[in-house]
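This part shows chain A:
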Amino acid sequence: MNEIELLNWARGPGLAYATIIMVFGLTLRVFEILSLGRAEELAEVRGTGVSDGWKMILKRSLPEPRHWKLITASYIFHVGLLVVIFFFIPHTQLFRDVFGIFWSGWPNYVIDFFTVLSIAAMMYTLVSRFVDPTRRILSKMSDYFAWVVTFLPLVTGYMAFHRLGIDYTTMLAVHILSVELLMISLPVSKLTHAITFTMARYYTGSTNGRRGIQS
Partner candidate 1 sequence: MNSSKLAIEIPLEIAEPTTGMVQAVLRELLEHVELLAESGQQHVIDLTSLPLNDSDKRELENVLGKGEISVTLSTLGDSRIIETGINGIWWIKHFSPNEKLLAELIEITPFPEIIKSHPDDIKQAVFELKKLIEINESGEEV
Partner candidate 2 sequence: MSDNRQQLAGELQRHGISRRTFLKFCTSMASVMALPPAAAAEMAEKLVKIKRQSVIWLSFQECTGCTESITRADKPSLESLIFDFVSLDYHHTLQAASGDAAELAREQAMHDNAGKYILVVDGSIPVKDGGIYSTIAGMTNLDMLEQVAKDAAAIVAIGSCAAFGGLPKASPNPTGAVAVSDIIHDKPIINIPGCPPIPVVMTGVLAHVLTFGIPELDDMGRPKAFYGDTIHDRCYRRPFYDRGEFAKSFDDDGARKGWCLYEIGCKGPTTHNACATIKWNNGTSFPIQSGHGCLGCSEPDFWDAGGFYKAISTGIGNPGQWATGALAAGVAAGLASAYLNKSTKSKAEKNHQEVTIEDMGGKHE
């Protein structure tokens, strides 16, 4: 298989498999989680929990002074990822092709800035995972896996755009394949939080609220 065949495979069958696995897997996961329902409250219910649920969604998104460095780094790469995924011009072409809706991408230098920033922030989160003894003990293989599959698309995308390392065609193919790995990992790893984080936070918040726990 030569590089152009690899690229065509990544853009064709590879993308098809990844899309199908991701969409099917995530849908199934959401249904599964929702259908589990909630344990019956045996104690007297102290409220509906609706406002507490919403509050938790917001609260958990706010920075916490205790770990401000780590949280800032996390913020940077989450925002960076969103910007890079949805506003790099070639990506907007893909979304237009898939969803039929188009929005304007941002200039390359902006994307470049966010990519470098995100890469640096992700490196920081990894290093801090190693350095901080508590987090090192808590970290499992699944955490490192999640980090790697998120990091790869960023780095390969950056290298492809700047024509670094191997030739562009191969690099582009590798980049697309790394994204497909990320897509496949979404429903089967901790990365599911990308779509379940609001649900999970609302659940925790509202349960706490019904039990009268201040959150």
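The definition used in the following text is that a residue touches a chain if its C-beta (ideal position, glycine included) is under 8 Å from a C-beta of that chain, and two chains touch if they have at least 3 such contacts; residues count from 1.
The candidate set was assembled so that all candidates are chains of the complex that A comes from, given by their letters.
The model shown is predicted, which means the values in this text are computed figures rather than measured ones.
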{"item": "Numbered candidate touching chain A, per complex, among 1 or 2", "value": "2"}
{"item": "Residues of chain A that touch candidate 2 when the two form their complex", "value": "2, 4-5, 7-8, 11-12, 15-16, 19-28, 30-32, 34-37, 89-91, 93-94, 97-100, 105-109, 168-169, 172"}
